[in-house]
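Missing here: one protein chain of the complex. Every other protein chain is in place.
All chains are identified by letter, namely A, B and C, in their written order; residue positions are counted from 1 within each chain.
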Amino acid sequence: MSVREEFDEWAASGKDRGMEERHWHTAKHALARMPIEPGDVVLDLGCGSGYAGRALRETKGAGRVYGLDGAPEMARNAAGYTADPGVGYLVGDFDSLPFAADSIDHVWSMEAFYYAADPHHTLEEIARILRPGGTFYCAVNYYEENVYSHAWQESISIPMTRWDRDQYRSAFHDAGLYVAEQDNVPDREITIPDADEFPTDDWDSREEMVERYREYGTLLTVGVAP
Amino acid sequence: MSVREEFDEWAASGKDRGMEERHWHTAKHALARMPIEPGDVVLDLGCGSGYAGRALRETKGAGRVYGLDGAPEMARNAAGYTADPGVGYLVGDFDSLPFAADSIDHVWSMEAFYYAADPHHTLEEIARILRPGGTFYCAVNYYEENVYSHAWQESISIPMTRWDRDQYRSAFHDAGLYVAEQDNVPDREITIPDADEFPTDDWDSREEMVERYREYGTLLTVGVAP
Amino acid sequence: MKESLLEILRCPLDKHELELEDAEYADDGEEVVSGVLVCSECGERYPIEDGIPNLLPPDMREETPA
Partner (left out) sequence: MKESLLEILRCPLDKHELELEDAEYADDGEEVVSGVLVCSECGERYPIEDGIPNLLPPDMREETPA
């Protein structure tokens, strides 16, 4: 299946809103860190429901926010959730970003980057479209150290890239981005049942669930264009 | 009183270790974010007891860590706390940093930057000594939004600079640093008594203490040298 | 989409500028509801449908069932 087919299906079944709710637990902390000045142009790669860009408009006064997604139904849903004239959505692919060089102030991506067919090339594309000093906030829950995420590949037909922390930093450097920060942003909001309720459907032990959410959380790597 | 006199006194009375203990609550989270690669050269400005640099040696394999402080007794204490040959201390002033251009990979500073006599010039000095892509992690508890810190100036003879979030970002930009991140790092560790124990010696109400520590915490601004 | 997006939008293949053709506008006269974006260099055509431009490279776009 293609990105379009896979994720159009997710959009049609309402998964876009479900992801928004779960991802928000950690995404909001990473979004709050972004050095966005009023009027800045922000791009959300793999925007899903588009919540991240809308939050940046509201909290930081971003001038224009564009959400790009490879699944037309995702972009269509996202457009349906807002009437804000400063927000726009488009369909496109991570591998060939349809933007001019130096045209974007900041790029955000949550739980999407690792679907890129050629992630090294996507980083080069991001470095190309960012203006000097622009940042790329790359947030992922699927990565090597988070062993609890490894099985996710089995339930999706798109090949996923599973880098570790070092590989993210090296790949950013290889693409010509400076690395300004790397962090695990914990999810402190998901409800973790009492010990006697384990095993649950999804978790063998409470310790594992705590490690997954409170410790590993979301891996954030921040790149800066030279 | 000069920086030397004021802070030599603090060092002599053991305040360096007291600050280390309190500052660690938030400093450790900011330190963990630093994109330090094994072998990197790191400078800690206003190092006090020197705990931050030692932590970066231990956790990230920084190659050499230098702690600079304007108070000789601070540097002397710091040197006494470690036998690590990769760590060194020196006496110097924020306003005229004794380092070559492009010679430092990353600069850290906790609760010290605002004592600089000319903070704009100190930022220019930092931009000068950082290699391209090097970061400046600037952490402060004394800043405009943290209204609970405003009175601190009354108990110290060194003039303190009280910028707000925007002023930090602008000043970084003016000095030629990109801003990669700005964040409030909460202190989740300090014990906050139950409501019925307020007022305490230091706090009128529990709400205020919660706001001070859990919300405002430490203001972190991350700059990147072009 | 707003016409202002054209300032920074480029052909995904060769990154050249796009020209807007056959544009239909919403009642406010600001929002482009449908039309075609044409690459000024390679001539590739990208549709705008329901106000959303589709800038997928043609080989990915053509997977779309008719």
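By our rule, a residue touches a chain if its C-beta (ideal position, glycine included) is under 8 Å from a C-beta of that chain, and two chains touch if they have at least 3 such contacts.
Just so it is clear, the model here is predicted, and its values are computed rather than measured.
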Touch partners, limited to displayed chains, of the chain removed from view: B
Sole contact to the chain not displayed, among B:Ala75, B:Ala171, B:Val185 or B:Val224: B:Ala75
Option from B:Tyr51, B:Tyr66, B:Phe113 or B:Tyr178 whose C-beta touches the chain left out: B:Tyr66
Hidden partner chain, residues of chain B it touches: 2-5, 41, 64, 66, 70, 72, 75-76, 79, 85, 88-93, 95-101, 103-104
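In this text, only the chains that are shown with their structure count from here on.
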Euclidean distance of C-alpha centroids - chain A vs chain C, Å: 25
